[in-house]
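Okay, here's the structure, questions in a sec.
What follows is chain A.
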Amino acid sequence: MSESAADVKKESSKLDPSKFLSEIIGNAVTVKLHNGVEYLGKLQSIDGYMNIVLDETKEVINGNIGRTYGDVFLRGNNGKYLQYLKLPF
Partner candidate 1 sequence: MSNTDVDGNPQEPFDLVRYQLDELVLVKLRGAREMKGRLQGYDSHCNMVLSDAVEYIYDLGEEVNSNPTVKKSEMVFVRGDSVILINPIN
Partner candidate 2 sequence: MLFFSFFKTLVDQEVTVELKNDIEIKGTLKSVDQYLNLKLDNISGINETKYPHLSAIKNLFIRGSTVRYVHMDPRSVDCTLLQDASRRGKFLFLFITMASYSLPRDKKVRRTNYITEAVAQSSK
């Protein structure tokens, strides 16, 4: 997946949001929720409601890494933003 990461970056400016999201499947992302908690993990899947599944997830509360989860399903309405990281996973 990491070899496509550079392509994604180059092209992401002209992609529509949902295309962008499906292009970055398998890459490292952070998802910030409205309650301020962040989840760092590998993006496994996402749907039209912005429900998200992350793999190998770390919970980050005020900058401190808290619990880790194997898989985690995040309910779409709680998300503030999803950030695509250039980290290879």
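How were these candidates chosen? In short, all candidates are chains of the complex that A comes from, given by their letters.
What we mean here is this: a residue touches a chain if its C-beta (ideal position, glycine included) is under 8 Å from a C-beta of that chain, and two chains touch if they have at least 3 such contacts; residues count from 1.
It should be emphasised that the depicted structure is a prediction, and the values quoted were computed from it without experimental measurement.
Picking from 1 or 2, the partner of chain A by touch in this complex is candidate 1. On the side of chain A, the complex with candidate 1 involves touching residues 18, 21-22, 25, 33, 35, 39, 44-49, 51-53, 61, 66, 69-75, 77-78.
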